[in-house]
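Our next item is chain A:
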Amino acid sequence: MSLQVFTFLLAGVIVVSGAIGVVLSKNPVHAALFLIQTLFGVAVEFLVVEAHFLAAIQVIVYAGAIVILFLFVIMLLGVDRAEDMRVEPIIGQRPAAIVTGGALLGLLLAVIASSDSLTGGRSQKGALDATDQLGAPLPNVNQLAESIFTDYVFAFEVTGLLLTVAVVGAVVMARRIPGALQPLPRTALDASREAAAEAALSEAAEDAADDGVDVDSAGEV
Partner candidate 1 sequence: MIESVLLAAESSADVGFPALTSLVVIPALGALALALVPAARVEAHRLIALLATVITGAISVWVLLVFDKSDGGFQLRSDDPTVWVESLGIRWDLAVDGISLFLVVLTGILFPLAILGVMPEHSPKNYYAWIVALEAGVMGVFLTLDLFFFFVFFEVVLVPMYFLIGRWGHGNRVYAATKFFLYTMFGSALMLVGILSIVFISENATGVVTFNILELAEGQHWGQTAGRWIFLSFALAFSVKVPIFPVHTWLPDAHTEAPTAGSVILAGVMLKLGTYGFLRFGLFLFPEASTWFAPVMMILGTVGIIYGAVVATMQKDLKRLVAYSSIAHLGFIVLGTFAITTEALTGSVMQMVNHGLSTGALFFLVGWLYERRHTREIAALGGLQKTAPIFAAAFTLVMLSSIGLPGLNGFVGEFLILLGAFVANPWITSVAATGVILAALYLLWAYQRVFHGPADGENAEMEDLKLSEGLVLLPMLALIVFLGVYPKPMLERIEPSIDALIAHIDRNVDDWTEPTADVLAPADDHGEDDHGDDEEHGEEAE
Partner candidate 2 sequence: MGELTHNYYLVLGAVVFSIGAVGLLVRRNPLVMFMCVELMLNAVNLTFVGLAWGLNDIGGQVAVFFVMVVAAAEVVVGLAIVVAIMRRRDGATSDDLSALRG
């Protein structure tokens, strides 16, 4: 077992355990922290296969910026309370999700197992192990830069535009509009929830009546 494989496996355990943590932790803050764990693990995996630049921005952008953004939002909105994982309003969603996830995993693995060789055309610019005129291996950043600013320059520009639009959009949406906010439209779920609450209330009232207690006060209790 080479160092490479060892590193990969170690990082892999970090990644997978982080991912499971994200899914299972009731508190979004915990989930965010687990996500950071996963992202760091991924960064390590990048390093293993010589994607140095990507590993760097994985840490800087993802872990540094995106997850922090998540945490900001969680804190801003104060939604850091635990989600009740015991109930599932949509009937059959959870088993279906697990079956689907399992099937997805199984099939993907089956596909990987059944494909024995790699095929595919080259992209126009550069192999990973390209060298300069002197025969020295090119730094990863240089290679990536060359590819991005030649072959993919149009995509790059468009991405820039996309980011700008996203920022503008985010600002517009998150802006606080003066005056009262339009409440969310009522949904079927709301109705069922209210019905359930009402049923519970009337049940309580009945119980209270049985016990000879005033209904209103029971409601307040």
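A few points about this structure:
What we mean here is this: contacts are C-beta pairs under 8 Å (C-beta built on N, C-alpha and C of every residue); 3 or more make two chains touch, one makes a residue touch a chain; residues count from 1.
How were these picked? Simply put, all candidates are chains of the complex that A comes from, given by their letters.
Predicted model only: the values in this text are computed from it and were never measured.
Per the touch definition at the top, the candidate among 1 or 2 touching chain A in this complex is 2. Contact residues of chain A toward candidate 2 in the complex are 1-2, 4-5, 8, 12, 15-16, 19-20, 22-23, 28, 31-32, 35, 38-39, 42, 45-46, 48-51, 53-54, 57-58, 61-62, 65-66, 69-70, 73-74, 76-77, 79, 81, 83, 88-90, 93-94, 96-98, 100-102, 104-105, 108-109, 112, 118, 120, 122-123, 125-130, 140, 143-144, 147-148, 151-152, 155-156, 159, 162-163, 165-167, 169-171, 173-174, 176, 181-185, 187-190.
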